[in-house]
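For this depiction, one protein chain was excluded, whereas all remaining protein chains were kept in their positions.
So that you can tell them apart, the chains are marked A, B and C in the order they are listed, and the count of residues begins at 1 in each.
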Amino acid sequence: MYEDRSMNVRTPDPYPGWLSEEDLYEARQRLPMLYVEAIPVRLDPLGYVNEVGLLLTGDDDGRMLRTFVSGRVMYRETIRAALIRHIEKDLGTMVLPQLPASPVPFTVAEYFPAPSETGLTDDRQHAVSMCYIVPVRGESTPRQDALELTWLTPAEALSSDIQGAFAGGRENILRQALAHVGINI
Amino acid sequence: MYEDRSMNVRTPDPYPGWLSEEDLYEARQRLPMLYVEAIPVRLDPLGYVNEVGLLLTGDDDGRMLRTFVSGRVMYRETIRAALIRHIEKDLGTMVLPQLPASPVPFTVAEYFPAPSETGLTDDRQHAVSMCYIVPVRGESTPRQDALELTWLTPAEALSSDIQGAFAGGRENILRQALAHVGINI
Amino acid sequence: MYEDRSMNVRTPDPYPGWLSEEDLYEARQRLPMLYVEAIPVRLDPLGYVNEVGLLLTGDDDGRMLRTFVSGRVMYRETIRAALIRHIEKDLGTMVLPQLPASPVPFTVAEYFPAPSETGLTDDRQHAVSMCYIVPVRGESTPRQDALELTWLTPAEALSSDIQGAFAGGRENILRQALAHVGINI
Partner (left out) sequence: MYEDRSMNVRTPDPYPGWLSEEDLYEARQRLPMLYVEAIPVRLDPLGYVNEVGLLLTGDDDGRMLRTFVSGRVMYRETIRAALIRHIEKDLGTMVLPQLPASPVPFTVAEYFPAPSETGLTDDRQHAVSMCYIVPVRGESTPRQDALELTWLTPAEALSSDIQGAFAGGRENILRQALAHVGINI
């Protein structure tokens, strides 16, 4: 969700897409933007979630924020291709993600530029995000300018310290993800 | 889950099924029992959950407990037939439930007679329960010996008072249900 | 999916949204468009699908086509609000839809302006559609210029006549919907 370079919370998008920055700014005032979000997890052999991968970023005021792998779906790009592109951008190409066999997300997150009934906000735009839990088997190898990835147990991820470090209501997406996999939240 | 009459937390099952009490006791020591659970909800026209219906029961020690519509699937009974049977038993025949079009539950709850990795327990048995959210449009008309139904807002249902009144870890099922419908828990 | 008036397969959108026709045309060349699709169904008391509601439309060549309730999500509009708006536009305000308690669609349909791995096409745009099954209890009261709604049994909807009358691969969405509710397709 943090693609705006002026916010300095995200690596530059290596695929600038088909819109100029100006046109993209215009579109964001008038159309919902389609996003994907991925919550990387490490599973034990029985499929229980051992660890959740959260990105650590900073906003303009130097506050540290937690966030997910996230980014826009480009014109003529499939959701799966967008997912793998953003995962590789943030986690590197050695992370060995297992993309879901089904295209159905565990939730659909609706972010609005002003408070709304969904409780999710994004200053820049109206964004609708397909959210997926993505098991990974490899190691993350972030690029030099990339975000830091932290692996946390579900209990750590649910602690008030971590829950309070999300922006825009995203901590609710994490809680929904953990509820979806059967963790007692 | 509370069919044992000695526990006095549930109305007698009007369909005793094909097992004597003694045989059922034996089976419960040796096989997982298949259950259904229904969380009745009232929806607004957009599908947002306005209210959740929770049953109020008492255990042998006079402690009041919260629980769901719940009961066993009988031999040769479909899950849908078991759902409607238990809903009518606990909520009456005027409650106008809307059974789900899909047979896929929002979660599968595994109760064990001893603490386990699922965090859900049932003294009497190993029970595996298909859990459904069931919108209702009518009024509950409990039978004279029936349990009390209370309608609560999601915020009330998530309050510590109510969350602490469930037994066997069932408060987690409720939280998973609310997360599933997109409520920020 | 058929909002282009020149195609004459859809009633005019009573909510023109925040984009001029020209701007919308431009955006469609450069961004994925977010859509919702609803398949109205009539359920029996146990939740089994008795009937599926399909719209009948005509294309420019006078060929009759089957389609679903479908339309764009507007800027700052929730998915639920878009669903109810398009349902009322196509089926009237007396149809008494039961919007789903959960925002998770039964499938996410990705339409591309050229053949792709999804098998779904839309000449005009790259559209990503959240697809929902929506039980209705009332009667459809189409507006004078509205599309015809036909109620079909699942077997009729799966017949080769009907399956062959969809465009863009939408018959697959219908088959996925019926599989999702447990119908043997």
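One rule holds for everything that comes next: contacts are C-beta pairs under 8 Å (C-beta built on N, C-alpha and C of every residue); 3 or more make two chains touch, one makes a residue touch a chain.
This one's a predicted model, so the numbers in the text were calculated from it and none came from an experiment.
Every shown chain touched by the omitted chain in the complete complex is listed here: A, B, C.
Of the listed positions B:67, B:107 or B:172, the one in contact with the omitted chain in the full complex is B:107. Taking the complete complex into account, C:117 is the one of C:60, C:117 or C:139 that touches the chain left out.
Counting the whole complex, the residues of subunit C in touch with the unshown chain are 48, 107, 117-119, 169, 172, 175-176, 179-180, 182, 184-185.
Contact residues of subunit A toward the unshown chain are 41, 43, 45-49, 78, 80-81, 84, 98-104, 106, 133, 135, 180-182. For subunit B, the residues touching the absent chain in the complete assembly are 18-19, 23, 27, 29-34, 73-79, 103-108, 110, 112-113, 116-118, 126, 128, 130.
As a working rule, only the chains that are shown with their structure count from here on.
The geometric centre of subunit B is 35 Å away from that of subunit C, both derived from CA atoms. Multi-chain contact residues, meaning those touching two or more other chains, occur in subunit A at positions 107, 117-118.
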